[in-house]
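All protein chains but one are shown in place.
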Amino acid sequence: MSVPELAGTVVIGLAMSAIFFMLSVGLSLSYGLMRIVSLDQFLYYSVGAYMTYVVTSQAGNFWLGLLTGVIASCTLALTVEKSLYRRIYEKGVMFSMITSYGVLLVGIGAIKYIWGLVPRPVMTPIVGHVSLLGTTLPVYRFVVIGLAVVLYIGLRLFLERTIVGKAIRAGIEDVDKTEGLGIDVYRIFTLVFLLTAGLSALAGGIHAPLIMVDPHMGLKIIATAFMIVIIGGLGSIKGTVVSSLLIGQVMAFGFTIWAPAAEMAPFVIMLLVFLIRPTGLYGSQYLRR
Amino acid sequence: MMGTGVDGAMIGGEAILGARGLTKRFGAMCAANSIDYHLGPKEMAGIIGPNGAGKTTVFNLLTGVYAPDQGSVFFDGREITRLSPQQRVKLGIRRTFQLASTFDNLRVIDNLRLAYYHKQRQGRCSLGGMCSADLGEVRDESIDECLEQLELSKAAHLPVASLPLGSKRKLELAMALIGAPRVLLLDEPFAGLSEMEIGQIVAMLRHRCTRRMAVLIIEHKITWLKDLVDRISVLVNGEIIADGDYQTVLDSPVTRKSYWRVE
Partner (left out) sequence: MMRLLKTYGTILLVFAGVGVLRLALPGAFLIHVTIFSIYTMAFSFLMGRLGLVSFGQPAYMGIAAYGTGLYLHYFGTNPLLGMMVGIIAGVAFAGVIGGLFVRLSSSYFTLANLALCAIGFFVFQRALVHITRGDTGLWYLGRMERWPLLNFRDPDHFLTFALIVAAGIWIVVKGLDRSVFGAACLAVKANERKLQFLGYNTYRIKWLGFVMANSIAAVAGTLYAVYFGFVSPAIMDVLRAPEVVVVGLLGGVGSLYGPLIGTFVYIAMQDLVSAIFVYWELVVGTMLVLVMMAGERGIASLLESAPRLLRMRARHDRSSAG
């Protein structure tokens, strides 16, 4: 493999990692705090992508579409959280998983009803290319990577510097104790849920120009996203970052060797991690409720 | 007085269960700090201490739930520090849990049958055998005896979920006793029970365990142990600060200072 090829593959891999990170960090965070596995996040991912598609094709502004997608998804997520999750939080992971799968399916049905089954293309907002180490690469991929880095730093600052962020971290360690401090944990739950949904919608909108939007897009990425969360360890942000980076590169290099290998490699890695650590790379064995 | 020695010779000789230099840290907190403890083969002993003193941690170290950071655990003269909980059960170490721990979705009698079946098979508990053994055919006098003694005969065919806390605790104790352990570790067996239920459990312990097996009881309150145990140790902040019979411990200045916080 020549240097230009290598550089191109690494950048493609990093862009994939960026999207995986946005999609899976919220899942991991909400598991850590609320002990839920929220499969309806993949609906917000799809909604984010579809809103981006609609606004980009109607108004011609991709970034406005992205914003619309995030707002629409958060509104939807707020409705779902208030009406369903309030009754789910107390009931355990299994319950949230099955119920949220129901929500996801309803959403997919609705998307099919509104937009039909045909995949739709979304225009890339930035068409320029840059030269790097003898290869030319689309600027958009670098924007995606940059956005993920900014989000990661922002998230870290939010969790470490703000009072709400500190409350979230305390909640991940021990929800009961946090509640004992007089903090309304349910408001924090809602906040984290919306944060997760916003990130999922952003991931969907950002991903849209790279793939095509179609009703099953959420289901297509669900397995990879959860393999990343599992490999990193449920509840660990650090683990999510590490495994996003790992899987992004593995998939990018997989594509250049034999396309099916790219799809299967994350699964093989997951099995290998299970052999050594059944709770993922950074997952805690004691993180149970 | 049995089991208070710290020298190695005694471990092989008299003590059935022993710990030497047992240490376990969780982050900055030291839940067990270089604990030396020995339990005689037929001794009935207690460990008291305030909440968060590390009492349950000591049990978890002895039964193999946690691996210690330092130190070792001995059983009947051999080191068992690296054995899994299951292997320790096979040696004859049984325990109960702080939160009454039973199978709520099974009937009372089936809980006891499961406990008895394993003991009856004595380590030859194959999957094939379990599949072909009819649960209803698992019968033994000891099961009926336990039910009668704990006044659970009438509830035998009810699901455990419908029992009050006191009965669940009694059931858990019965499950441990049916296994005919050599060492029985009880984690706060009296918590949340009425005087009458405590009386029943104390009577059962006296009747079934005295001079038959070693028993170690963790308790928050010292009063219940008064007439039951031969020896009491006081655990504060992961360290054993006093050890001796009931009155000695009660009068000891160390205990008074760090446990009751009186001068």
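The chains carry the letters A and B, assigned in the order they are written, with residues numbered from 1 in each.
Everything below uses one rule, namely that a residue touches a chain if its C-beta (ideal position, glycine included) is under 8 Å from a C-beta of that chain, and two chains touch if they have at least 3 such contacts.
The structure displayed is predicted, hence computed values, not measured ones.
A.B. asks: Please provide the labels of all shown chains that the missing chain touches.
C.D. replies: So, spelled out: the chain left out of view touches A, B.
A.B. asks: Looking at the full complex, which residue from B:R25, B:H118 or B:R256 touches the chain that isn't shown here?
C.D. replies: B:H118
A.B. asks: Return the single residue from A:L14, A:V185, A:V213 or A:L234 that touches the missing chain.
C.D. replies: The one listed residue touching the chain not shown is A:L234.
A.B. asks: Where does chain B touch the missing chain, residue by residue?
C.D. replies: Per the touch rule, chain B residues meeting the hidden chain are 63, 85-86, 89-90, 94-95, 97, 101-106, 110, 113-115, 117-119, 123, 125, 127, 129-136, 138, 175, 179.
A.B. asks: Counting contacts across the full complex, list the positions on chain A that touch the omitted chain.
C.D. replies: 31, 37, 84, 87, 93-95, 97-99, 101-110, 112-113, 216, 219, 222-223, 226-227, 229-230, 234, 260, 263-264, 266-267, 270-271, 274-275, 278-280, 288
The rule is simple: only the chains that are shown with their structure count from here on.
A.B. asks: What is the distance, in whole Å, between the centres of chain A and chain B, each centre taken as the mean of its C-alpha atoms?
C.D. replies: Roughly 47 Å, centre to centre.
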